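One protein chain is absent from this view; the other protein chains keep their places.
Chain IDs A and B follow the sequence of writing; residue 1 opens each chain.
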Amino acid sequence: MLDRLTEFFFPKQVSTFASDIDNLYFFIFYSSVTLFFIVVFGMVYLSIKYRHRKGEELKLTSSKDHSNLLESLFFIIPLILVSITFVWGIRSYLKMVIVPDDAIEIKVTGQSWFWTFDYPDGGTTLNELVVPSNRPVKLVLSSKDVLHSFFIPVMRSKMDCLPNRYNVMWFDATKEGVYDIFCTEYCGTGHSQMGAKVIVMKPAQYDDWASELGSEDDDLPLDELGAKLYTKKACNTCHTLDGSALVGPSYLQTSQMWGQERVFDDGTSSIIDDNYIRSSILEPMTQIVAGYQGVMPTYQGLLSDRELDALIAFLKTLNEDSQI
Amino acid sequence: MSHHNPDSPSHLKHYFYDVNQQYETSKFAMWAFILTEVLTFAGLFVAYIVYRSWYPDMFIDAHKLLDVNKGLTNTIVLITSSLTMALAIWAIQKNNRKLSVLMLVATFVFALAFLGIKYLEYSHKFEVGQLPGEFYSYMGPDAVHLNNPHIFFSIYFIMTGLHGLHVAIGMGLIAWLIYSTHKGNLTSEYYTPMEMIGIFWHLVDLIWIYLFPLFYLIG
Partner (left out) sequence: MSDNTKQNYLNHPKGIMSWLLTLDHKRIGLMYLVSGILFFFMGGLLALVMRFELAAPGNDILSNDLYNNAYTLHGAIMIFLFIIPAIPGALGNILLPLMVGAKDVAFPRLNLASFYIYSFGALFALYTIVNGGVDTGWTFYTPYSTQSSSNVVPMTLGIFIIGFSSILTGLNFIATVHKMRIPGLTWYKLPLFVWALYGTSLVQITATPVLAITMVLLMLERFLGIGIFDPALGGDPVLYQHFFWFYSHPAVYIMILPAFGIISEIIPVHSRKKIWGYKFIAYSTLSIAFIGFLVWGHHMFTSGQSVFSQIVFSFITYFVGIPTGVKIFSWILTMYKGQVSFTPPMLYALSFLFLFTIGGLTGIFLGAVALDIHLHDTYFVVAHFHYVMQGGTIVAFLGGLHHWWPKSFGVMYNQTIANIAALGVFIGFNGTFFPQFLLGLRGMPRRYATYDEQFVELHSYSTFWSGILGISIFIAVMNLFWSFIKKNKVDPGSNPWGGMSLEWTHTSSPPHPHNFEEEPVLQHGPYDYDKVIVEKTYKK
């Protein structure tokens, strides 16, 4: 039954400390439910039993306003319950804070509005954290701009990301799978779209993946690679493919205007071509499209030349596709 | 109740029983207000402590850019003004209206002098660029090695600025006292406003007595 309740309340238990935390929750839960029922029963019973019945005369009521026994109970029982809760909470917390020595270290950088992960043997992913199962993983977190917070519900783990500072969190994932990551510190317009995924792989698979990092897309045709990068590099957070404007212009619109002039917020304009796309990705603040805010981060250093070419190729195909 | 009583003095408000209750209430509330002022400045003192503990050397080196002589003069000026304020109250207790007004005027003048000296200090800093935050630009030989000196000046300007604002407000209140006493509204029978403003003025002095060593005398 406890298992069914755990499934009802919580996401999966993936990290090694998740079940301990869930158990702490249930201890507090059952204690609270008990106290709550005492309160509700007490108030319903007493208010009904001692209700003023219709027509009853008003009378002098009891002087009793004190009971050493009861008052001691009101104090001592909650005190015992919260003491247990406090100690349990701290002991579990200490486990979450002391990082095992053999943890692999992954650097997590939050910026408005996507996540970058840098791996120990080199390589970077965007919005996809890949980790091995049954191996402690230490995350070193920071932010490039404002406060963010890195939350993985299934690991029961969360830590704020500060600019110019490093915070640490760790977990040891026991089950393979793909799970949610959410940003949990308000960071502006795209805060609710700043999600990511953590992919837990078997250790052997992870090792293969890590060594291949960066080389897996070598054989893809450019436009297909571009389509993949559209989501992998988080472009989709701010640019749609269907023509609707989000934080940034839709790729469809850009594609349809290929070869035409685009006006920027300072009155200047430029023809939409390969060069324009390249500079808008690497130096987005130099030409802000009229009617949009200047909030796009630069991808300088985050995309290889081949990846840039791929995105340009992909963009071009959108117009062709829509004319079919 | 009391306001129908033709014998009660004109300054007694109708919701008080007697002048004593009114006086006690004013004094009590004034001290509670002083508590709120202390907490306001306490927040800034906390900021000072935090940043000084993070940049201890910078604080010590940066403070040398302050003019200790002007600071010391200001301290003496303000302490003297507290004395004249107390004397003004003593004078009115003896119903010596002329002396009381004189002491109040002296207090006002000392306060003005304090602000005058502060103005000299501030304008010098503006000239050389020893300014808070992103406006800091002083790069003299005694400062170029400092790590984040703008933080020291940020805290310096905020704290002395807020204090200076209180001095200015105090001056306004003292000016009103001068007027009121001169007109004869305050006498040995009723001088509560002077006493209350006196308490405020002593607080303003006390805060400076903490500010002075923390900014001008460290290291």
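Operating definition for what follows: a residue touches a chain if its C-beta (ideal position, glycine included) is under 8 Å from a C-beta of that chain, and two chains touch if they have at least 3 such contacts.
Source: prediction; values computed, not measured.
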Result, missing-chain neighbours among shown chains, is A, B
Who touches the missing chain here, A:D145, A:E176 or A:E224?
A:D145
With respect to the chain omitted from the figure, which of A:G89, A:G123, A:G243 or A:P297 is a touching residue?
A:G89
Please pick, from A:L24, A:I199 or A:L282, the residue that touches the omitted chain in the full complex.
A:L24
Absent chain, residues of chain B that touch it
1, 13-16, 21, 24-25, 28-29, 32-33, 35-37, 39-40, 42-44, 46-47, 50-51, 55, 132-135, 147-148, 150-151, 154-155, 158
Could you list which residues of chain A touch the chain missing from the display?
9-11, 17, 20-21, 24-25, 28-29, 32, 35-36, 39-40, 42-43, 46-48, 50-52, 56, 58-67, 70-71, 74-75, 78-79, 82-83, 85-86, 88-97, 145-147, 149, 151, 153-154, 156-160, 162-165, 167, 180, 182-193, 195, 247
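Rule of thumb we're sticking to: only the chains that are shown with their structure count from here on.
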Starting from the mean Cα coordinates of chain A and chain B, work out the distance between those two points in Å.
50
